[in-house]
Every structure is written in C-alpha cells, then in structure tokens.
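Reviewing the structure listed below.
Of the protein chains in this complex, one is absent; all others appear in place.
Our next item is chain A:
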C-alpha cells in the first residue's frame, strides 16, 4: 500500500528508512528542499512527481516521520500509521535520545511492521459495515488532544480498554494493570507530585521499566502477528517519558500519544483532575512565560499568532499568506520549550522573523548583470521578458534595467516593443530609447508579439547586441486569450529571465495576479515535463509604500521566486535590490 517510510532529524540524520517498493528519484530530498525548507511546515501533505507524501513532525524531538505512497490512500489510515510509528519510535529511543545527536541509526523494522499491521487492520475494520469506529476514534482522540493542549492539562495514564482491537484484550489485562498502576502512581497521583518525580531522575524505576520492556520485546517477537500488544507500551512509555523528558515536557508528549487512541475514559479522568491542577498550571505557566522554560501549546500560541497575523495584514501581506505562515510557525513551535528568559511572544516573533527571512532569501542567484555578462562571454544573447498587469510601470522599469546593464556592465542593450496593443506604447519606449541611447526594435501595432520578439533576438544576434529586453502588453490575469498569447511568447523564445512586474502596493490581489500569470506560463509551457514559470519579480513604486511592504512577502511565498529588483522612483537610477532583513524588520514593526 505504501511505498516507503522515513524517519529523520531536523539536523539531517536519517535515523531509519524502509522502501517497500523501490522509490524512483528522490522525493524525500525534494520534500525537504521544496516544501519543508520553504516554510510550508503548516501543511502535512504534498505531491511530488508521481508520489504523494504525508508527514508528521514531533517538535519536542525535532523528528520528522514521512510516508511515501502512490495513488489514493485514506488520510485517517496514514495519520494513524504516522502517529503509531511516532509513538513506537519515541518509545524505542526514549532512554538514549539526548538532544537528538546521540542516535544515529535505529533498528525499527519489527516495530514498524507491527505499526503497519495494526494500521492495516484498523483500516479493514473501518471498512466493515458499522465499522466507522476507527475514524470516530481518531477524530475523538484528536479532539481530546486539542482540548488538553488548550487547557495545558497533562494527560492521565490510560487504561488500555478502548481502541479498535477488542479481540485479544483479556490476555493482556494483567500486564496492563501493573503497568497502568505504575504510571498512575506517577502521573495521576496529583500534579505537583508528578512534577517533582519527573524533575528528579529516578534510575530505579526507569531500570525496572526497561527490564520489563526487554521481556516484552521477546514476547512481542513471538507474537508478531498479535496487534494488540502495544497497549502496555503506553504506560511504559509514560514512565520513560517522565524519566527522560524532565519537567514540563511530559504533558505534551502524553497528549501526542493520547491522540493515537480513543479516549472515553481518558476524557472522564481529565474532568476529575481538571480544576485544581488547572489553577496551578496556569500559575506556573504565567511564571514560565516570564522566565522561559514554558512548553508551548496551541492555546498559548493562538492569541499571539493572531496578533502578529493582523499586524502583517495591515502591512499588506495577503491574508492567505499570513494565515499559512502563522500555521507553519505554529506547527514548528507546538511542544517546544521556550528559551531561558524568553517570553512566549518573543519566541513566536523570533520564529516568525526567521521563517520570513528564510523565505525572502533567494534560493538562486539574482545577479542579472553577472548572468548577462556570462552569456556574453559564452557568445549568447541574454533575453529578459517583462510581464504584468496594466499600468504597473513595466516600460519605465524596463528602461531602468536597460540603463543598469548598459552603464554598469557596459553591455549593448536592445529594447524590443512587443506591446502591440495599447496605443502609445511603442512611442513611450521610443522616448526611453532616445533618452538612454539604446536602440529599439519595433514593428508597430497589431502584429503577433511572439514573432516580433523572435525577430528581435535574431536581429540582436546578427548585430552584436548582448541583451534583449522585451516589453509586453499589460493584461489582466483573468484574460484567457491574452494570457495564452503571453505564454506563447515565452514558450517560443525561451528567454533567460521572465520577470513579473508588480506594484508594491497591492494587497490580497498580489497572490491572484502572480499565481495566475505563473499558472498560465506553466500550463502552456513548450516542454510540459519541464514547465517554465516566472523566474523573479520586479516590484515597482517601492518608495511609496512606507511600512506596507507585504506584497513582497506574498509574491515570494506564492511563487517561491525572488524579488530581483525594486523600483524606487522615476529616474533611471532608481532601481535597487531588496534587502530581506530590512523587509522583515519593517513587517514585524
């Protein structure tokens, strides 16, 4: 059913992996570089080539679990499998995790097989008539977890009574009871006591747990096909977590574990100890918010993120982008412990700052002049196509780029007038051409722009021009026929750089514009296997936006492409490169 499964750390260690079917290419590498490193951690699913990937992040351990498959699989099944594997795995490495650097490879074959069989079985059961249960359970489990995280309550030890495997319960009961009793004594016996216990290392109990564990493993080897065996693990796990995660960490961890199983009695228990513990919790949490060392929960993050989100939106970041970004930051922070003397708000701000800086740092060279010079050295003509909606300043900024390439790089530039649509467009370029003393290639109005560009490039080749700058007619992103014509121009001439020109002052529309232009180009690419979209953006009127620089972030987020230039005024010299750090500083106020 699934093709492969990977477990790795954020630091870049592949701790365990299996390929049930040989995986072609390297979807995992693409996932890391194109999704996870692009601040899209907020999502948990991606399609890359023929593969679908779904993943889970255990924040407190900086561990990623990734399942790779083809075709369609039930999300609940995948989530179940990921959660089970995550639980089993953290159980497996509990005693020696040590900040994540001490475990380099883990033998996880057997446990994974068990997880898979259990998930398969649950799936089968959910398909039986009246077998909606496992779905219900997962949902309920998730709710319980959410609830708990919001209230900051520790999860009580679980009785292994619920869950979808009624069949083989009795045999385990004894074992379970002992384990549950032990865990209860620790966790449910009063919050403060559980805390103290967790703070002091308790080698004795830990050791016992391990012995017991050893016995269980051999047992589970014998009964590999018995899926219900993981129930005692939970209690065992609880004991271990308390041992190695130390104070404060266990709640979330428990919550994580809890989400895997149904929670009817878990819920009841929670209600009992809610009150008193809740007050104590909120008090300590308040202290920790000042002194640091608080474990972040969804409930803590929500109001803070909301505030930042509003702030971003007032600075013109598109709502959708602000949403996704804060989702991503939330996912990467839940379960983390705040640093020493760092409040939650500043932790969130720092995370947001880093993630925006990462986004705005180009992932490829944006040195146009260097690329043009390299092309010249290689005896090629370097072509840039400028495109965008009407009236954003395409021609003016094209002229600025011409000036830059000519005066700073000593390049021989040719301007090509492909706006054969709007009256006066050619004349406007003529004026620039005269002011800049740069030749203009034009064929008047009404001709096919794709052909004109082609001729211009040929002309440049035979006349020793180094660079061709192609101006195109402004068009609305919804105008199908015009977008098609544009895609044709790009497909036929395959320019070195396709620059989207947009106004720095657009808000929510930025996304619509840039994504539709990009989509049109990609859909109508000359080579569908290697689609060609927008390569970068030029933001105009950047001098007029004050602190509302959000469009830069929106456009970069949507396209994944960098802002190559910003236009800052009317003069030819008013062209700059964008400084990621400045933008972030402005956006965060």
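Assorted remarks:
As a convention for this text, a residue touches a chain if its C-beta (ideal position, glycine included) is under 8 Å from a C-beta of that chain, and two chains touch if they have at least 3 such contacts; residues count from 1.
Note that in this section contacts and distances are computed from a predicted model.
In the listed set "Cleavage and polyadenylation specificity factor subunit 3-II", "Signal recognition particle receptor subunit beta", "DNA-directed RNA polymerases I and III subunit RPAC2" or "FAD-dependent oxidoreductase domain-containing protein 1", the entry agreeing with the UniProt name of the missing subunit chain is "Signal recognition particle receptor subunit beta". Touch with the chain that is not drawn comes from one residue among A:10, A:307, A:459 or A:548, which is A:10. Within the complete assembly, A:354 is the residue of A:354, A:412 or A:448 that touches the hidden chain.
Within the complete assembly, A:369 is the residue of A:23, A:369, A:526 or A:588 that touches the hidden chain.
Touching the missing chain, out of A:43, A:62 or A:320, is residue A:62. Not every partner is drawn; the one left out touches chain A at residues 6, 8, 10-14, 17, 28-29, 32-33, 36-38, 62, 101, 104-105, 192, 280, 283-284, 287, 290-291, 341, 354, 357-359, 361-365, 367-370, 373-374, 377, 404, 408-409, 565, 568, 573-577, 579-581.
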